[in-house]
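Note that one protein chain of the assembly has been removed; the remaining protein chains are unaltered in position.
Take a look at chain A:
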Amino acid sequence: MIHSLFLVNASGDIFLEKHWKSVVSRSVCDYFFEALERATEPENVPPVIPTPHHYLISVLRHRIYFVAVIQSEVPPLFVIEFLHRVVDTFQDYFGVCTEAAIKDNVVVVYELLEEMLDNGFPLATESNILKELIKPPTILRTMVNTITGSTNVGEQLPTGQLSVVPWRRTGVKYTNNEAYFDVVEEIDAIIDKSGSTITAEIQGVIDACVKLTGMPDLTLSFMNPRLLDDVSFHPCVRFKRWEAERILSFIPPDGNFRLLSYHVSSQNLVAIPVYVKHNITFREGSSQGRFDLTLGPKQTMGKAVESVLVSSQLPRGVLNANLNPSQGTYTFDPVTKLLSWDVGKINPQKLPSLKGTMSLQAGASKPDENPTINIQFKIQQMAISGLKVNRLDMYGEKYKPFKGIKYMTKAGKFQVRT
C-alpha cells in the first residue's frame, strides 16, 4: 500500500514528507527530479516512475507535485485517486491548496494525513468524518481555542464512520433548510480547419449543496433520463432504483458534494455553441503573417455566450503580433508565444474579431506547424446536452425545504485547428 508521501513545489523542493510505514529516505525523490528535468513542461512528468526499490506515483495539482512512494504491487489508480482526495481535503480545509497554506497549517495537515491513511490503507477520507475528527482551522476557532484552552480535535467517535450511511453524520440541524443542485456541463470538442466537428463530447456533473435537518431521503427525477447512459454516482445513490426507474434516490451527505457525473459520448449528436472563422497565414519569403479571427454564436438556444477567452500557441518563429481586437483585450507573450484574447460576451449583432499581422524573424522560413485555437466560454441557464431536472422530492422529514436548480455550460477542452 502507500508507503510515503512527499510534497514537491514548483521549484523542485520537498516541503513536506509523511511516512505511514518505515521511513523512506527522501533521496528516493531524486528519480522524480530527474524525470522533472527531462520533462519539457511541468505537466509532462510521467505519473508512474519506477526506481530500483520503489515506485513513485505522482499527481500535479495547484503547482504542487504530490509524490506517493509505494513498494509493492498496488493499483496505481487507487494511489492517484487517494492523492486527489488529499488535495480535495486540503482545499476543503484551507480554502486553497498552496504551499503557503500547507506550511501554515502543517500540524493539521499531519493530523489529516495520519487520519486518512493507516499503514497505507485508507482510513477516513470522507470530508464529513474528517471534519468531525479534526476541525478545520478558522480564525474564530483559533482565538476561542487560545482563550478556552480547548482543542480542535473531536473527542467523540465520529458517528458517520459506523452507520449504514457513513457519508452523513447524525443530528444535523439547520434553521433554513435548503437544497441546491447545479447541473454543470463541460463540452470537449475538436473542430477541424473547415469548421466541421471531429469529435465532441460532454462531461456533466450535478453538484449539490444540501443543508437539511435530520435524515432526509431525496428523489430527483429527470425529464429526459435517457441521456444519462454513462454515469458515475456518489455512493449515497441507490443504484437498483436508478436501474429500474431512472430516478435518483438518496440520503444526501451534509453540505457540498458531487451527486453524479455523466458523460455524453461523441456518438450522440452534440451541439456546438460557438463557431470560429479564422485565417492565419504565412507567406513564403515574407517576414509578415496575417492573423484574422472572428467568433460567433451557434446553437445556444438564445442564451448569451459569456466569459469568452481565446488562446493560441503561435509558432515559434513568430516574434511579435500586432493585432486589433473589436472588443476586449489581447496579450501576446513573445517568450512563450502564447496569444490570449479576453473577449468577454459575444454580441450576436456585432461579432467580435481580432485582426492584424504577425512579424516573423527576418529570413526565417515559413513555420511548419499550424497553431491550434483554444476557446473558453460559459453559457448560463442551459445544459448543452438538453438535460433537465423534472422534480425533487423529500421524504422522511416533515419540514418544507427550499429547493433550487441551476444549469450552466462551459467549454472544457474546446479546440479549433487551423
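In this text, a contact is a pair of C-beta atoms (placed from the backbone, for glycine too) under 8 Å apart; a residue touches a chain by one contact, two chains touch by 3 or more; residues count from 1.
By definition in this document, contacts and distances are computed from a predicted model.
Q: Between "Phosphatidate cytidylyltransferase", "Aminotransferase class I/classII large domain-containing protein", "Dihydrolipoyl dehydrogenase" or "AP complex subunit beta", choose the name on the UniProt record of the chain that's been left out.
A: The missing chain's protein name, per its UniProt entry, is "AP complex subunit beta".
Q: Just to verify: which one of A:His62, A:His234 or A:Lys410 makes contact with the chain not shown?
A: A:His234
Q: Can you say which of A:Phe15, A:Phe33, A:Tyr180 or A:Tyr275 touches the chain missing from this structure?
A: Answering carefully, the residue with contact to the hidden chain is A:Phe15.
Q: Please output the residues of chain A touching the missing chain, sorted low to high.
A: 1, 15-23, 26, 40-41, 43-44, 46-48, 50, 53, 55, 57-60, 71-78, 80-82, 84, 103-111, 114, 118-119, 121-123, 125, 137, 142, 146, 149, 151-158, 161-162, 164, 166, 188, 190, 192, 198-199, 201, 203, 229-235, 239, 243, 258, 261, 263, 265-267, 313, 316, 368-370, 372, 374, 413, 415, 417
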